[in-house]
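All protein chains but one are shown at their positions in the complex.
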Amino acid sequence: MNEIFRTTIIQISIWVAVAGVILALIRGLIGPTPADRVVAIDSMTTVATVIIALFAHLFKRFIYLDVALVFGLLAFITVLIIARCLERRMI
Amino acid sequence: MIILNVIRVYAGYFFLIIGSLFLFLGPLGILRFPDVYNRLQAGTKSTTLGAISALFGIGLLEPGWLGKIVILILFILLTNPVSSHAIGRSAYRSKVPLCGKSVVDKCEEEHIYKEAK
Partner (left out) sequence: MNKIVKILFTAVIYFVVWILLTASLKIEEIFVGIIVSLGIALFTFENFTSKGLRYFSPKRLLYIIRYIPFFLWEVIKANFDVAYRVIHPKMPIKPGIVEVKTSLKTDTGKFLLANSITLTPGTLTIDVVGDRLFIHWIYVKTKDIEKATKMIPAHFEWALKEIE
């Protein structure tokens, strides 16, 4: 009983967060300027980091948190580099 | 002792739900607001607090993981504003206009950028 309650709560949280990712994806597809698309990517990656951590709790795997950490790190560097290219008019 | 455990678990669920709600509201703001800078505001603030709250909920549910969760929370708290700052600056320098509702734009800023180049 308790186990079912736990997995239900976590699955609800994951689905709500996935809905957020989809909304950001829509903005990324229609965004009129490149900066809009970068904003969408930025928040999509933050939400995705949390989704990976939620999966770590759902499957009870400690090692998935490392995946979340590395994903967050790479996303941060990606956004910084894209912003820098945008500033120098490379895109 | 058992009551304390129950409170811990339910507080964890509460933080998870609140966090995922904010993770949903941030992208909703990104979709609704009229220009890049407003979208950046909604995106940064809501996703930061949502991520912190959801991760803290996971930390409450699994006390053994608290170390790595604390690292993740500190990482998101320090890097999220930095990346939004970088995007805002690059948007302003590549001359993305403010939306029609805007009331003030310090034009001296443009002046500074011209001098720097």
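Letters A and B name the chains as they come in the text, with residue numbers starting at 1 for each one.
In this section, contacts are C-beta pairs under 8 Å (C-beta built on N, C-alpha and C of every residue); 3 or more make two chains touch, one makes a residue touch a chain.
Not measured: the values here are computed from a predicted model.
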Among B:12, B:29 or B:57, residue touching the chain not depicted | B:29
Per the touch rule stated above, chain B touches the missing chain via residues 22, 25, 28-29, 32-35, 37-38, 40-42, 44-46, 48-49, 64-65, 67-68, 70-71, 78, 81-82, 84-85, 88-89, 92, 98-99, 101-106, 108-109, 112
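In this text, only the chains that are shown with their structure count from here on.
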Chain centre separation (chain A, chain B; CA means) in Å | 12
Mind listing the chain B positions that touch chain A in their complex?
-> 13, 16-17, 19-21, 23-28, 30-31, 36, 39-40, 43-44, 47-48, 50-51, 54-55, 58, 61-62, 64-65, 68-69, 71-72, 75-76, 79-80, 82-84, 86-87, 89-91, 93-94, 96
Of all residues in chain A, those that touch chain B in their complex | 6, 9-10, 12-14, 16-17, 19-24, 26-27, 33-36, 38-40, 42-44, 46-47, 49-50, 53-54, 56-57, 62, 65-66, 68-69, 72-73, 76, 79-80, 83-84, 86-87, 89
